[in-house]
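With one protein chain held back, the other chains of the complex are shown just where they sit.
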Amino acid sequence: MTRKLSVVAALAVTGLLLAGCGSAQPKASSEDPAKATGEIRVLVANFPLNNQGSAAFQSIVDIFHKTYPKITVKSDFVPYDGLNQKISTSLASGQSYDVISAGIGWVQPLADLGAIQNLTALGVTKADLTKTVYPGFVPPMLYKGDVYAVPVVANPRVLAYSKSAFEKAGLDPTKPPQSLAELRADAKKLTITDGSGNITQTGFDFFAPPSNYRQQFVAFMGALGGTEFTGDKPTFNTAAGVAALDMMHSMITVDKSSVYGFQNSAKTALVTTGAAAMGFTGPYVDCSTNQDLGGIGDKCKDLVYFNLTDKKTVEYVGGRVAAIGAGSKYTKADLAFLDAFRAPSSQIAISKFDVGVPVSKDAVNSDFVTSNPAGSFASKNLEKGVFEYGGATFLDFRAKFGPALDAAILGQTSAAATLASLEKIAEGR
Amino acid sequence: MATLTDRAAPAAAAAHRRGRRPSGVQQARSRAGWILLLPALVHSAIFIAVPTVIVVALGFTDTRIVGRGSWIGLGNYVKLLGDDTFRKALLHTLTYTLVVVPVGMVVALLIAIGLNQNIRVRGLFRTLFYIPVVTATVAVSVVWLWIYNPSTGLANEVLAFFGIGRSGWLTDPHTALPALMVVGIWQGLGFKMILYLAALQGISPDLIDAARLDGASKWQVFRNVTWPGLAPVQFFVLVTSIAGSFQVFDLVYVTTGGGPANATNVLNFDIFTNAFARLQIGYASAETVIMLIFVGVLIYVGRLSQRDRKEL
Partner (left out) sequence: MTSANPQSVADVVTAGEHLRPALTPGQRRRRPRIGRVALYVVLSVGGFLMVVPFLWMVLTSVKTLGEVNTFSWLPRGFHWRNYVEAFNVAPFAIYFRNSLIVVVGQTIPVLALTSAAGYALAQLPIRAKGTILNYFILLLVVPFQVLIVPLFLVVRSVPFAGGNDILGHGGIGWIDSWWALIIPFISAPLYVFLARQFFVSLPTELADAARVDGVSEIGIFFRIMAPLAKPAFITIALFNAESAWNGFIWPLVATSSERLRPLQFGLAAFVQSNSGSPQWPFIMAMSALATLPMILLFVFGQRYFIAGLATSGIKG
């Protein structure tokens, strides 16, 4: 492998280190899966590092072992935050993982960096994907037209409102807001403050800590018909994008129908605890009555789920993906592992831990999904999904995106100026 | 007769100056010195110096994944000059350092003076003041996040108790960095206090008594006897405090993630974001070099302020 990095003579030692060789991989597996031996390393970011997570992962390994019984699986659990460090160090040392799990949005940058393999070249086509998942999930898996990752689990965010709060404010509890303007007006009516101006009931909870309003922005913009990226071209700097960001600024800083960046101590959605009349929430609500374990009991019946509607009805969806690491010699086995990852039972197991819902159409009617009101609503609306992903510059962009949105939301800069400067970053300028 | 402030072998130094070859004893001592020094020296060279050199080298490249990058000379540095986020991060770090280090040192000194009095349960107080230092920063950050919670946190409850209105604390760009400074000072107190305490106890009571008998006031005693006696530990505390302030990371990572709107983005956190969130290791390395230069300058300036340079 040639190295383009040139080093001064005095740094020859470091040069030796930098010219890292690939790891000594055992011989590639033989043709027959049942007889193939070897070891694949899987980087797991979807599962928490606890006993339950390990057990769930083990069930995926068991499915894999039905096809490749003799290949051992070595798992490496990382918290989601540590994913990039792991990928960086593994790539730097040539010790790439065989299977990498990551999030939607990572696919294009990783593919561009040569960190993951082209799955279409290995036989996975777009058509294959659309057989099992909603069409909306396919574009985020593509780079330069080829499939580079497969979706494993969807992490949607839905909205909910409290019927009783609506009634108290004089709003019709059977009709969710039909436009962003209506959303804003309703939020204003639903905000209750005490004597000194402190909010006691949030009108509309964005369910976002500071610098993390990105996903909410994508949802708002989607409702106005805009998309974040089209292919790898940024398309958020449009009238829809500016209007969406302006709307968020108006709701948060002008109307003050929510406190910027506020999360309760347990980081749960305010609308589920009754602290907000309306707001974003995740696809899982604990309807049990055991308060000690975090159940919200009767509140469940008070909540009505809905999606943002204006020109379009959209549902923000994040997601987990799985890809094959560059340099993996066990590509056939890896593909089998990806299949195991995506088996309906695996998806359900992962969804339980990962605040998600299965991404495949078959799992929509599974017990896990139908038993939870938030989950079943989210699942039914997956085809309306809008995603947060872009091109090769996405990771760069994402790191700057959050703080830049803050500036616009807090009124430090205008929405138009913010999106214009972000566009420059997304274009790599 | 060697005193406590004596350095090793002034005779040898004198001999050196006169141009004579060091004696056999000196050579033996020097050799022994090297033998004792070598393990730590070699270890630090391999595990810290070499990685640091790699970082410096990476700063001249556009590397995103180590091993696949090209030389771009000063390209990163040019870009950094025009990078608003970096400039702000540098400013925040300097502000943070210039507040936390002096305030921390003064408060710690005052506490140490207080704990130097003959009071009971002195050991208990010392332990209390030291506990924040040994508590994992992550745990400390999490607890302070709760304290600063605008809706249900202790800080706002305290403000309300005194009749002052609520603050956004960590969610308000204007108060976020000052709020973190408080945590920084709070956490660093114990370490500095212990050092000062020990230094105070090492100052000869004779000198103080003598000064008092000469009619010096408390302030004059402090200024002319105590303060000079603290000079050597001041330097140690200064160096480690400045370095520590520039290295702030865990605190920001857990509490604000650099926000809101980059209001608490400090250098080390910006470097980390560039290296791992954006996967721009070359750029982050150049940023690190600039950081090291700034810290080096600050420490050098701090050293100049020590009129008594015998401590080094």
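Each chain gets a letter, A and B, in the order it is written, and its residues are counted from 1.
In this text, a contact is a pair of C-beta atoms (placed from the backbone, for glycine too) under 8 Å apart; a residue touches a chain by one contact, two chains touch by 3 or more.
The structure presented is a predicted model; accordingly, all values stated were derived computationally and were not measured.
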{"item": "Selected residue (touches chain absent from view) among B:Leu80, B:Leu109, B:Leu170 or B:Leu195", "value": "B:Leu195"}
{"item": "Residue of B:Val50, B:Val99 or B:Leu159 in touch with the missing chain, whole complex considered", "value": "B:Val50"}
{"item": "Options B:Leu109, B:Ala179, B:Leu251 or B:Ile271, residue touching the unrepresented chain", "value": "B:Ile271"}
{"item": "Residues belonging to chain B that touch the chain removed from view", "value": "1-9, 12-13, 22, 25-26, 28-37, 39-41, 43-44, 46-52, 54-55, 58, 66, 111, 114-119, 123-140, 142-144, 146-147, 149, 151-154, 157, 186, 189-190, 194-195, 197-199, 201-206, 208-209, 212-213, 229-230, 232-233, 235-237, 239-240, 243, 246-247, 249, 268, 271-272, 275, 281, 284-285, 288, 291-292, 295-296, 299, 308, 310-312"}
{"item": "Missing-partner contacts on chain A, residue numbers", "value": "16-18, 20-21, 23-24, 41, 48-54, 74-80, 82, 85-86, 88-89, 92-93, 95, 264-268, 273, 282, 284-286, 290-295, 352-355"}
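Just so we're on the same page, only the chains that are shown with their structure count from here on.
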{"item": "Between chain B and chain A, distance of the C-alpha-averaged centres to the nearest whole Å", "value": "38"}
{"item": "Interfacial residue positions of chain A with respect to chain B in the complex", "value": "3-8, 11, 13-14, 17-20, 84-85, 88, 91-92, 94, 109, 113-115, 196, 198, 209-212, 259-262, 264-265, 395-396, 398-400, 402-403, 406-407, 410, 412"}
{"item": "List of chain B residues in touch with chain A within their complex", "value": "50, 53-54, 57, 61, 63-71, 85, 146, 149-152, 165-166, 168, 170-171, 173, 256-262, 265, 273-281"}
